[in-house]
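A selection of the complex's chains, in situ.
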Amino acid sequence: MSSLTALFMRDFRLAIRVGGGGGIGVLFFLIVVTLTPFAIGPDLALLARIGPAILWLGALLASLLTLDRLFTADYEDGSLDLVLMADTPLELAVAAKAAAHWLTTGLPLVIATPLLGLFMNLDAGASAAVALTLLAGTPALTFIGLIGAALSVALRRGGLLLAVLVLPLTVPVLIFGVAASNAAIIGPLPFGTPFTILCALTMISLVVGVFAAAAALRQGME
Amino acid sequence: MQAYQDVAMRLEASSLACVRGGREVFSGLEFTLGGGAALLITGRNGAGKSSLLRMLAGLVRIAGGQLTLTGGDPERTIPEQAHYLGHLDALKPSLTVAENLGFWARYLGGGAAPATALATVGLAALADLPAAYLSAGQRRRLSLARLVSVKRPVWLLDEPTAALDREAQDVLADLLKRHLAGGGLVVAATHGPIGLDGAQELRLGAPA
Amino acid sequence: MPLIDLANPTRYLQLSGRALPWLIAITAAACVAGLYLTANAPDDYQQGATVKIMFIHVPAAWLGMFGWAMMSAAALGTLVWRHPLADVAAKAAAPIGAAFTFLCLVTGSLWGRPMWGTYWVWDARLTSVLLLFLMYLGVIALWRTVEDPSRAARAAAILTLVGAINLPIIKWSVDWWNTLHQPASVIKMGGPAIYSTILIPLLVMAIAFTLLFMTLHVAAMRNEILRRRVRTLMLMQAQTAPGSGA
């Protein structure tokens, strides 16, 4: 256990330390969401209509793109070799890293959402609903992205390839995330149904993501 | 220094083969190494020295043959009982020297306090410097500190003297001698002397 | 032809070399028969001659999905049994599956123009096929990205399997999204709900397309095996050439 805490703490520290990745995700999220009105034009009704969708798309991109170097950085400096040689099960190590990542990237997205809701002309209740769905859904994005991050080590390639491989897998999360938000905002469907499915998707992706990522890392070692 | 196990350890390779990128690097490799002994792997550039070490560390797939360690902890695999010191130093530039070493000591289940290990390799004064500021040799010394702070019976060293100055080479030689005296095993790939007398040598054949 | 014989690439090359001409012949015959039946099928009273697009569109859709199923099976072979032929099978299937999926998309769009008045709608079925196509492209990009085929194989296998979990989920999206597209009428509980004048040519075309898939796949696997041999030979030559030492 102590070794997992150590790994979690190290990744957490790396992210919040000057130059770490924490914060960048939120900034990216903020910028992408604020760019949208520039592209679409300042039509308030339209913005409110597509607000939850834009927020979810922004969060999706911010989550996946920050995952890019989660394992690659460890691979390139040789840390991954040592992690693979340790007696801590790789699945747990992967989960610890994912937890640190979500805490430093996913959670800030959730916290920033009410603010952005303002820009998107959403009322307080609607913003809260979107934030709640993001709270339930962003872990799924992290865990799905984990697979891509591990594959990019196995492939010795990073960057967008990861996003390209992983984005199609996030479609169900996106659909139910937006559906739950819209259900809360405009109805007529009950909020509970899509939200429950969203939570279920998060659980499933936790298991699948962690195991697939660990498998990919093991396979990636030649 | 205390012995690792009551029973003497023994690392054996029989008809080991290695394939990288679809090419056979070596095959039919045999060696036996008892506790307290060192094996120097030599050979030309590309002969497969690094590959052999990574294979022992479980980082390259064994394409044929067998590797066995007797007398070690039966519950753990060979990599779990080994230290691997490769060309990369497993350091995070934004963490300090002490944080870097402290992390590995805790993650690998460390023994000696990191401070002692840093003093051993002569980095005590730099403990609070970010690792980004280290010179090539200082990074290498920090890697050596890992060997000291976590106790593992098998040491796999890939050109351990690279970038080290005379003084650090002496520190390394000293560490090696103490490790061997404690019944540990050392397998080192090298192009030059590493300060161990009477070590076995395994010369890998052919390539570029 | 016991399957175990195929397990070795050399054996596979020999056997498939003998079988390939026959496969080509049967495929050609089936295609001719299918096209003949298609040409003679009656026009639909509503849709006119455009209904004939269906005889290409529907089998292409089936084989597009079949391709991914096949890759998933091969992926298991790669991960569980580390079988070299499984890698080859998966790699060879990807472009062919992508091509059939693309054919489905194109014929569907062409059909959509007269039927729905637009080439494309964001209907659940259509979108899920588009996603399938994009996933194929992702896998192909992955194969192209990695020098070392066995490493690429393992990565692609993991991705294929995870993608396979996702496919049915995407397909169910029909239930969450309002849909314009024809619901399943051939393959469904209680037997096909379609006239036999249309059903028979459709099935013949489906058989022809399946044979076409198989033939292309066998040929592509042969190419891939040979390509790997050439690569290995090149690498070996580089290693053993005189003077490669100093």
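In order of appearance the chains are A, B and C, and numbering begins at 1 in each one.
Convention: a contact is a pair of C-beta atoms (placed from the backbone, for glycine too) under 8 Å apart; a residue touches a chain by one contact, two chains touch by 3 or more.
This is a predicted model, so every value here is computed, not measured.
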Subunit formula of the full entry, expressed with the displayed chain labels: A x2, B x2, C x1
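The rule is simple: only the chains that are shown with their structure count from here on.
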Identifier of the chain whose CA centre is least distant from the whole-structure CA centre: A
Greatest separation from chain A - chain, by CA centre: B
Chain A and chain B: spacing of chain centres that average the CA atoms, whole Å: 38
For chain C, residues contacting two or more additional chains: 148
Touching residues on chain C, where the partner in the complex is chain A: 79, 131, 134-135, 137-138, 141-142, 145-146, 148, 151-152, 154-155, 158-159, 161-163, 165-166, 169-170, 173, 176
Chain B to chain A touching residues, read off their complex: 20, 57-61, 76, 79-80, 82, 84, 86-92, 94-95, 99, 103-104, 106-109
Residue ranges of chain C touching chain B (in the complex, touch as defined): 147-150, 228, 231-232, 235-236, 239, 244-245
